[in-house]
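Missing here: one protein chain of the complex. Every other protein chain is in place.
Naming follows writing order (A, B and C), and every chain is counted from residue 1.
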Amino acid sequence: MQALQIFLQNWIYLIGAMAIFGIGLYITLTNENIFKIIVGLDIIESGTNLFMTAIAWHPKAVMPIYTATNQLVVNGKVVSADPLPQSLVLTAIVIGLGTTALALTIAVKIFEKYGTLDVRKIKEAKR
Amino acid sequence: MRNDTPALVKRITALSLITILLIGFFLAFKEMPKGSAVNVNQRVSRLYVMKNVETATKMMENGKFFAKGIKPLRTDVPYTPITFGKSKNLEDGAANVVTSIVVDYRGFDTLGEVTVLFLAATGVAMLLFGKEKKRKNKTEPSLIMYVGTRISFAIIFLFGIYIFVHGHLTPGGGFPGGAVIASGILGLFLGKNGYKPNHLGLKVFESLSGMAFVIIGLTGLFSVHSFLANFLPTGVIGDLYSAGFIGLIYIAIGMKVGAELSAVVNSMIVDVEEEWS
Amino acid sequence: MNSNIIWLVFTPLIGSAIAAILYRVKFLDRLVTFSTFAITLLLLFSVHVGQSYTFNLNFMGKIIPLSWNVTHLSIFMLYISVAFGTLLTFYSLMDKSRMKGFLLLLILAANNWIFTTNDMVGFFFAWELMGWASIVSVLGGRDENSSRHAALYYAMMSIAGSYSMFFGVFTLWKLTGSLSISTNVAYLSSIVGMHPWWVLGIVSLFFVTFMIKAGIFPFHTWVPMAYAYAPDTFTPFLSGVMSKYGIYGMLLFLPISLMEKGMPAAFGLPWVNYIFMWIGVTTAVVGTVLAFFQDDVKKLFAYSSFSNLGYIVAAISLFSSVGVTAGIYHAFNHLLFKGALFITLAAVISRTGTSKMSEMGGLWRKMPVTFFTFFIGIASAAGIPPFNGFGSKWLIYQAMIKQHLPFATVMLFLASTGAFMYLFKAFHSVFLGQRSARYDNVKEVPVVGQIVEYLLMFAMIFFGVQPGYILKPIGAIVSSMGLKPLPTMANGYVTGMFSNVYVPLISWSLAISFTVGFILFFISAKHKYVSQSDNYTAGQIPEEWNLTPETYQFSWKFYEPIEGIFAPFFRIKIDGFFRGLANWTAATSSAIKEIFVSNAQIYAFFAVAGLIIFVIAGWVA
Partner (left out) sequence: MNIFNNAALLIGVPLLFAFSIPLFGLISKELAKWVTLLTIGFNASFSFYILFAHKYPTMVVMGNWLPPFGENLYIGPVAAFLVFVISMIGLLIAIYNLWAIKKGDVIRFSVLFLMFTAGASGIVLTGDIFNLFIFMEITGISSYALAAFGPERRALGGAFKFLVVSSIGSTLYLMGVTLIYTQLGTLNIAEIAARINQTTPGLLTFAGILIISGLAVEAELFPFNGWVPDTYTGAINGVSASLSGIAAISAVYALFRIAMTVFGKSGGAYVSTYGKIDLMALIALLATATVIIGELSALSQKNVKKMLAYSSMAQMGLIAVGFSIGNKLGVYGGIFQLVNHSIAKSMLFLIVGVLVAVGVGENIDDFKGLWKRNPFLTLTFSIGAFSMLGFPLFGGFWSKFSIVAASVQRGGWYDFIIGLVLFASVVEAFYYLRIVAYMFASDVELPKVKTPITPAIPIFILAVSIVAIGIFPQIVGTFSAQAAGELTHKMSGYILHVIPSIAAH
């Protein structure tokens, strides 16, 4: 039981992150529909974000916010979760949002001009 | 791999590639501190949490920060206890350490992040540029929808403002706050057929709030001689009026994100006719 | 310091700048070109063997010494190239072809630089300058499409060659830390006994370049195209002077292969030299055979030029005193007679407007001076005694026999006989035989051209009868290379290993017999001149037999039987190799291009697959 607990503490978020990453990559690489590809890219980004939060977390972590009751530092040692990756995730989420918005816009325009959302059919007649 | 590769081949290839990649990740993770082995004290975050970067800087300048073999002695940086609601004039006044990193210690990242979002919104608007056609919902929104969105908009807007104003105290900040505001505006779009926000207002708002951020940064440059440096007193940790320029920046970011995301929603909802020829 | 050497390079450059400004006015361009050539020739009198000059080029804080050093070989090459260039530019004063004088001057600058430099950087620069100026010069031919094609082909070969040399220069620089040619050659010859393969590899990087520029088999494929489609007045320079740069380069590097260095030998020669000798012989034979069947007269002489360079290479590759003497001597002779031949061809083509032999004929009455120059030229080329080609060919045979290479000698003899055959074909079909009616109004070249032709005639006869004037400087060159020079005798002698020939004696005897023949010609019955179609027909109507003016021409199916003999060999096309390489490249190109005609997803696949390859590489390592 102890071993399982330690295993879960060590690996659960990492495995989750990698699973999400792999699923996203699989979706991106196998679906021909542009929207699904964009969804796949988004899922990949989620996997990365989860990974970044996972490396900030440890089993005894408290939230990194000073409140009246929350002690971040005990005996000269920081006990909170690592705030830096969390702030990086904030940034990464916004960047992912921007990329997704732009990708969707391009998808909309592609549908307008090519009349299809199938990546295999988006090509010019003359090469 | 060609354009006409059968789906099955693609799937099998993708699966095998991803499997190899994940095994690679797994092997790398084995060497990585994880779970209970994660030690925040060995990371630079320790200094951010303890808000003693200045001490560390002094130690570094005296040559006491790096040990032999260039190992940083982050655990040796002395700690001044911080009490919520009492500690004054810390080097960074935000109670939320994530906020203090996002806006203060790594504020330049955030400026870049705002820029990315701004560029995305600009790109969306640029690509969907054209002469607007009259928008028409597929189903006419009901009266409840109309009234409900109007009423809830005020509450949502207020909530958004609350989130970004309290960014330095509670989870949240400019980006979530802005997104909340934009969701209120999305509600308005849903609630009324042919709803048109004030384009000019959005644009001016967006520009001014973005410029405000840069101008705050430049003020830092000209008053404290460093771009994006805090030039205001940090106050007592836990107060609403504390943490120096973090509140100002989060207000600017919140307004900017709100305006930007509303503009994105607007661009995506409205049909346009292109004017290339 | 002897800075006058530098002026050999700068004078043409300045002239080129002036000519480039004036190039829209063709005559002024040519005039500047001619005067610059003449000034350079005068400047040459102030240059003496042993002079040297060093200019330290500061490149990125590194000092690169650009050094000039006048040797016996360089002064000889300088004199003959500049003198010939002066004649050629004088001829071109009244010429209509689209040769651009300023380009020729650029080549002259490079020419002087190549022949005097002693550092590889300068050599490489000059080589590039010469190469590009000549490529651009080829562009101005009569037939624009063909000359564009030829120039592109030439450019490709030339670029491949210069990259090869580039690589060689840097390898040597890395090995010795010096850029001086003489130091590097000395270094190579000091290690050639220990690492023959190594040295062979480095030297072949240079030799590929030299062989391309000289047009030696199997890199000759650009020669017929470039020679034939270049501007008519540029071809003499291309054939006469520029092909010698390759020979000069080879002569710089050949001292490495001295027998005493312990190279493994084959048939009494270091085997590398042996192979190289056979390359030369093959060049001579292949050039001859290919020249038989050309209809384009410039192409015919291009192949002839290619064949003659084979003789030179075969001779110098022996690296014996006779061999090198013969090689350099033949280089000089080839410059003279091939230059003369191409100049006369330029004259003919400028008057007739065609270079096809089947469209010419019977021009000797209209252009007698040109005719005689051409006649002496082909007599020289064929190696007929009183004219200048004789001595060198004779020495070449001697050198071959002396090395006990009977088979190669026989091949060279064969090539020489073949040369006589194609030369006669060209001679007859251009100048003799029936004249087509459309050339009734053809005039002789202008006086300027005639002067040049007289001078060339005189030179060919003079150096044929008095070979000593050339053999003496060559003797100095040979001894400066560490070989024993041939014994010097009076100017009239061609000295050899087995026998010495006193040429004036032969010439007198030939002149007497010729006079006798001439007298017999005049006292015999008068000839009747008829029009072209008034002949052979025996009362038939030519059209019924599908006979056209071309089919009456002398060159019409002239060597058809011989062509049958060689037919199997024609299936082996050397330019087929390069063409194949090009086709292969094009096919690979189309195949590789297919990578990039996919969609976004496939590219994502590529990226992930590349990543995976790395990951696996990381595990394996």
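Keep this in mind: contacts are C-beta pairs under 8 Å (C-beta built on N, C-alpha and C of every residue); 3 or more make two chains touch, one makes a residue touch a chain.
Just so it is clear, the structure is predicted and the values come from calculations on it, not from any experiment.
Listed by label, the shown chains that the missing chain touches in the whole complex are A, B, C.
Considering B:V9, B:A154 or B:M211, the position touching the chain not shown turns out to be B:M211 (whole complex).
Checked against the full complex, the candidates C:W132, C:W222 or C:Y274 give a single residue touching the omitted chain, namely C:W132. Residues 25, 28, 34, 37, 41, 44-45, 48, 51-52, 55, 84-85, 88, 91-92, 95, 98-99, 102-103, 106-107, 109-110, 113-114, 119, 122-124 of chain A touch the missing chain (whole complex, contact as defined above).
For chain B, the residues touching the chain absent from view are 24-25, 27-28, 30-34, 38, 42-45, 47, 53, 56-57, 60-63, 65-72, 74, 104-109, 111-113, 115-116, 118-120, 122-127, 129, 200, 203-204, 206-208, 210-211, 213-215, 217-218, 220-221, 224-230, 274-277.
By the touch criterion stated above, the residues of chain C touching the omitted chain are 59-61, 125, 128-129, 132, 139, 144-145, 148, 151-152, 155-156, 159-160, 163, 166-167, 170-171, 173-174, 585-586, 588-590, 592-593, 595-596, 598-604, 606-611, 614-615, 617-618, 621.
Here, only the chains that are shown with their structure count from here on.
Across all inter-chain contacts, the pair with the most C-beta pairs is A-B.
Inter-chain centre distance (chain A to chain C, centres taken as mean C-alpha positions): 70 Å. Between the CA-based centres of chain B and chain C the separation comes to 74 Å, rounded to the whole angstrom.
With centres set at the average Cα position, the gap from chain A to chain B is 15 Å. Counting partner chains per residue, chain C shows two or more touched chains at residues 597, 599, 605, 608. Residue positions of chain A with contacts to 2 or more other chains are 25, 29, 120, 123. Touching chain A in their complex are the following residues of chain B: 3-4, 7, 10-11, 13-15, 17-18, 21-22, 25-26, 29, 32, 34-41, 43-46, 48-50, 75, 79, 81-82, 84-85, 95-98, 101-102, 106, 109-110, 112-113, 116-117, 119-121, 123-124, 127-128, 169-171, 173, 175, 237-238, 264, 267-268. Those residues of chain A whose C-beta lies close enough to touch chain C in the complex are 25, 28-29, 31-32, 37, 119-120, 122-123, 127. Only residues 594, 597-599, 602, 605-606, 608-609, 611-612, 615-616, 618-619 of chain C touch chain B when the two sit together in their complex.
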